[in-house]
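With one protein chain withheld, the remaining protein chains of the complex are depicted in position.
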Amino acid sequence: MPHNIAILGASGYTGAELVRLIAGHPELEIAALSADRKAGQTMASVFPHLRHLDLPDLVRIEEIDFGGIDLCFCALPHATSQAVIAELPRDVRVIDLSADFRLRDPADYEKWYGKPHAAPELQKEAVYGLTEFYRPEIAAARLVAGTGCNAATGQYALRPLIAAGVIDLDDIVIDLKAAVSGAGRSLKENLLHAELSEGYNAYGLGGTHRHLGEFDQEFSLIAGRKVEVQFQPHLVPANRGILASVYVRGSVQAVHDTLAGAYEGEPFLHVLPMGEAPSTHHVRGSNIVHVGAVADRRAGRTVVFAALDNLTKGSSGQALQNANLMLGHDERAGLDMVPLFP
Amino acid sequence: MPHNIAILGASGYTGAELVRLIAGHPELEIAALSADRKAGQTMASVFPHLRHLDLPDLVRIEEIDFGGIDLCFCALPHATSQAVIAELPRDVRVIDLSADFRLRDPADYEKWYGKPHAAPELQKEAVYGLTEFYRPEIAAARLVAGTGCNAATGQYALRPLIAAGVIDLDDIVIDLKAAVSGAGRSLKENLLHAELSEGYNAYGLGGTHRHLGEFDQEFSLIAGRKVEVQFQPHLVPANRGILASVYVRGSVQAVHDTLAGAYEGEPFLHVLPMGEAPSTHHVRGSNIVHVGAVADRRAGRTVVFAALDNLTKGSSGQALQNANLMLGHDERAGLDMVPLFP
Amino acid sequence: MPHNIAILGASGYTGAELVRLIAGHPELEIAALSADRKAGQTMASVFPHLRHLDLPDLVRIEEIDFGGIDLCFCALPHATSQAVIAELPRDVRVIDLSADFRLRDPADYEKWYGKPHAAPELQKEAVYGLTEFYRPEIAAARLVAGTGCNAATGQYALRPLIAAGVIDLDDIVIDLKAAVSGAGRSLKENLLHAELSEGYNAYGLGGTHRHLGEFDQEFSLIAGRKVEVQFQPHLVPANRGILASVYVRGSVQAVHDTLAGAYEGEPFLHVLPMGEAPSTHHVRGSNIVHVGAVADRRAGRTVVFAALDNLTKGSSGQALQNANLMLGHDERAGLDMVPLFP
Partner (left out) sequence: MPHNIAILGASGYTGAELVRLIAGHPELEIAALSADRKAGQTMASVFPHLRHLDLPDLVRIEEIDFGGIDLCFCALPHATSQAVIAELPRDVRVIDLSADFRLRDPADYEKWYGKPHAAPELQKEAVYGLTEFYRPEIAAARLVAGTGCNAATGQYALRPLIAAGVIDLDDIVIDLKAAVSGAGRSLKENLLHAELSEGYNAYGLGGTHRHLGEFDQEFSLIAGRKVEVQFQPHLVPANRGILASVYVRGSVQAVHDTLAGAYEGEPFLHVLPMGEAPSTHHVRGSNIVHVGAVADRRAGRTVVFAALDNLTKGSSGQALQNANLMLGHDERAGLDMVPLFP
């Protein structure tokens, strides 16, 4: 039986990506799309690549009748989400793509986002949405918090290794290269084509990137002790893709065995043969993650790589995968597209 | 009932694109993949973005048992195709993506390709593969010739207009902007990233581009008289996409009405509202064509635009659409993916 | 003797480009830089690529002492310029890079820019800044109007041909491909990397691009009759460069001879051998224009190409060349850098 879906904040990239994916889903129907400033417009005018689809026009959230909605994707800006979700009927299940419910501890939220959480009750209830590691909780959840896209990439490289105890927890460096769509459709000077193309640079300097909050929360939980990684993201001139190069201390054999074991049978996680490294080219537009482990020339040092598409597996694809779990559909429904190359 | 498919020349971009599309087709099975120089390798090693698919290894053409093959896509280089196809069993249906069978007249072939055709009998039998205009012939054909990707784009802008007699046949200028994947995976200096990115230029200067042979053949056939357009392609720094800006003499209203009428009900052809122009951004990775018509400030002059993805609608998507017709499947099967943006 | 220079609007791309060029000029000294919203900041903070230069901080225009300024470059937004320049001391010579003084006729200005001109007296006095065609007037001018970058490119292809009467004046089509820096550092959605890279499209549809006003003014003046060209610009994913493909009726030999003759001895204009076409790759970062003429297969039809860098020869380089004329320096001073390739 088809389920009715609403997407709040449909005029951003993650909203459009949800529409792209759901268009190929046999059991989901898009019943409502909201976008406050663009309310009244058609999706075709906001995203001409969707012009051939039969979609509801953009409305304001207040105009949506949530009575017929089974599940609501909330692709609103950070901080806006918590207020909106607090007002949604309790029988609507919610997947939030913002950062608002990723951190369980209100103190952590305040530390990383600079103000108190406006809906601490909901925060308690939210399930962290990294599908492969929270399946039963997600399936049963009313509110799922989509992960940060950088945070997802780093965790795919590291979670199994931390859980298995095969790496030194005090010497982990995540050097991450992110494409620009992760910054959203926002009008910032450094996101202009003329500013970004043909060059690259680090950002989120000095351990200030908010996804560190997720790393701290999740890695410490797994390890049963405080784990603080070093994390330095870089912005590269491409639209989709995240590549994490993770420098760890541990034997490449143990690392590779652990990753291969952890992801065996996973539909979207693929561990490359030992010694091979992934490329963002080969996952673009898909829900696939490529993971690799390569030995350094010095024994005991290994580089773990993870590559994914930030808009798909890093955000909207993850959200749809979680929706499938929550609604009882095949987890892969709508998500089996092959990467687009070249 | 599923049909078995072979792809000859699977190590090029159109071969990989066929695999991408067929992977999402419910009724087609890839039974064999050939690539002469890369025979013995896996597709994963040649195209790592396909690594998660269960595909046969690359073999030499001679190793394929065509007994079980229903339809063969031939994605070989120009001139190689004709020799290979001449040797295929007659009960295997063939879609050739090369230029070898696009021109019906052997003299035309020799004029544009510089040598006599090696399989003139087959040439006579081949059906020109521009789906929307040759549906019954394609459905019944044994051999279909995929069109040139530039030639397809120009024809989507012009065929209905020439047929309806709403434009001046002696004053047609096609200024075309093509992305680089149309040149294939060939190792040429001007296709290097360092040479192509950040700049652009005309090529195929002075009416020498071979797709002119297709324009001449088709437009003259439609008009019932000789029609020679002016055609100047340009290479732009992008991977997928063709945009044709076609300068014609004719009223924009008549032009728009004619295009809208001609493409009404077509699953992949979308005519924009009058006065709007398409972008290659909005068709990338899809089988969709966007067509637009815009009036110049001077009465009687109109610019017609057509945009498509050269690897999909311009080549492998067109081929799959034709295969669906030939094998009796829904014409849209495997082709309903939404464009990838951003 | 060195001259003191002020640059108003130094926080935009043409302002930064002026700084880049003047840094290599032996006789010019940058004495003042203004940027209203960024007043108080250093140029290093606004343009880190200029951090090694010894430059004055950004100030508000009112803070500049024009007493010591010999020449002022005005790189302000359109419509802002006219008010500012009207207030400058009469003994400061001015080169305006905005559109405010390009059209001599106030009615033309109002037609293309949508409101009456605020300084019609100055408008009368302004000299059109296409260096090669207005040398004596520029040398003597108090106020020079920098041309539109697209307008400059089209004129380099066409002015000598119209003057010589070797082409049909009623059938001229300019299909132009422009890189994105021509749109300035403005925060618009379609200028974002995620929106622009990997695709391209027409803009300024239907004969509405304002540079048409310049074409009309200049071509009609040269021809001694009204000339209205068809002009369709396109935005391509690159940062610098304009390529005009101009479709004309006229013999390629006459066209090429005329261009070669007109530009003989010009330091920055290079006419390619007949049958060759230029590329924006080969003029990037320089003040050079490459012009080419190619015969179509149909006699009497020729494509003329012109390629330049919009920020250099199309704007700031042109301005500096004019400043050299006005101040009595070698016209090439500060402008002899070789194009950057790759």
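Descriptive notes on the structure:
The first chain written gets the first letter, and so on, giving A, B and C; residue counts start at 1 in each chain.
Following the convention adopted for this analysis, a contact is a pair of C-beta atoms (placed from the backbone, for glycine too) under 8 Å apart; a residue touches a chain by one contact, two chains touch by 3 or more.
Just so it is clear, the model here is predicted, and its values are computed rather than measured.
Interface note: of B:Pro237, B:Pro278 or B:Gly292, the residue touching the hidden chain in the full complex is B:Pro237.
Residue B:Leu196 is the one among B:Leu122, B:Leu196 or B:Ile222 that touches the chain missing from this view. One of C:Asp70, C:Asp96, C:Asp175 or C:Glu198 touches the chain omitted from the figure, and that residue is C:Glu198. The chain not displayed touches chain C at residues 13, 16, 19-20, 23-24, 47-53, 181, 197-198, 239-240, 270, 272, 278-279, 281-286, 288, 290, 311, 336-342. Panel shows chain A; residues 171, 173, 175, 177, 194-195, 197-203, 205-208, 212, 228, 230, 232, 234, 236-241, 243, 245, 247, 275-282, 284, 294-298, 301, 303, 305, 307, 342 of it touch the chain omitted from the view. Residues of chain B in touch with the missing chain: 13, 180-181, 185, 187-189, 191-198, 237-239.
Note that only the chains that are shown with their structure count from here on.
Taking shared numbers over all numbers used, the chain A to chain C interface scores over half, which places it in the same class.
Summarising the inter-chain contacts, the pair of chains with the most C-beta pairs in contact is B-C.
Here the CA centre of chain A is 36 Å from the CA centre of chain B. Averaged C-alpha coordinates give centres for chain B and chain C that are 39 Å from one another.
Multi-chain contact residues, meaning those touching two or more other chains, occur in chain A at positions 13, 181, 197-198, 239.
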